[in-house]
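One protein chain omitted, others in place.
Up next is chain A:
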Amino acid sequence: FPCETMGKQLTRGVNAKGRSATKSYARFKFSKKVNPKKVVEEKKESTKQPKWYAADDVARPFKSRKSHHRITKLRSTITPGTVLILLAGRFKGKRVVFLKQLESGLLLVSGPLKINGVPLRRVDQTYVIATSTKVDVAGVDVSALKDTDFAKKRVAGAKKSDGEFFKTETQKTPLPQERKDL
């Protein structure tokens, strides 16, 4: 009796059973003469034979082996309120306050803006030296901030001509007021 394993793929291009068995599975799958019970249900659906059978074996994508993605482990010396020294980037050499670690693993950090001009910013742990100085940030609520807030705003729309494309790139998105307040 033809069964599931007939159509099964061991790996791409190699079937569990040979060609004739796979063929018979295809017939089996699309035949009407399966079970009396099933036929009753199928009467309501269209009982047409499909017009097209895949000539070649249909490739199925491999199951992803990527394991559960984990956030980079935060160094024990870095806790909310720690003063960090930025080692690279636009604000290199500045000392900033660590606020929290985002879901991507990057650190959320702030000057604060009024003190040294460093805005709310994401920074990688490996580009930062943690000092032993700690600042009290109990009053700061950053739970609402996520990685997506830092994504560059894409201008949605249809295809643009070359000229238009360059124009939109030079637009500066003003810092939203809520960030300035923080």
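As a working rule, a contact is a pair of C-beta atoms (placed from the backbone, for glycine too) under 8 Å apart; a residue touches a chain by one contact, two chains touch by 3 or more; residues count from 1.
The rule is short, and it goes like this: contacts and distances are computed from a predicted model.
Novice: Tell me the UniProt protein name of the chain this structure doesn't show, selecting from "tRNA (guanine(6)-N(2))-methyltransferase THUMP3", "NEDD8-activating enzyme E1 catalytic subunit", "60S ribosomal protein L35a" or "Replication protein A subunit".
Specialist: Matching "tRNA (guanine(6)-N(2))-methyltransferase THUMP3", "NEDD8-activating enzyme E1 catalytic subunit", "60S ribosomal protein L35a" or "Replication protein A subunit" to the record, the invisible chain is "60S ribosomal protein L35a".
Novice: Counting contacts across the full complex, list the positions on chain A that touch the omitted chain.
Specialist: Touch with the absent chain occurs at residues 75-78, 85, 87-88, 92-93, 125-130.
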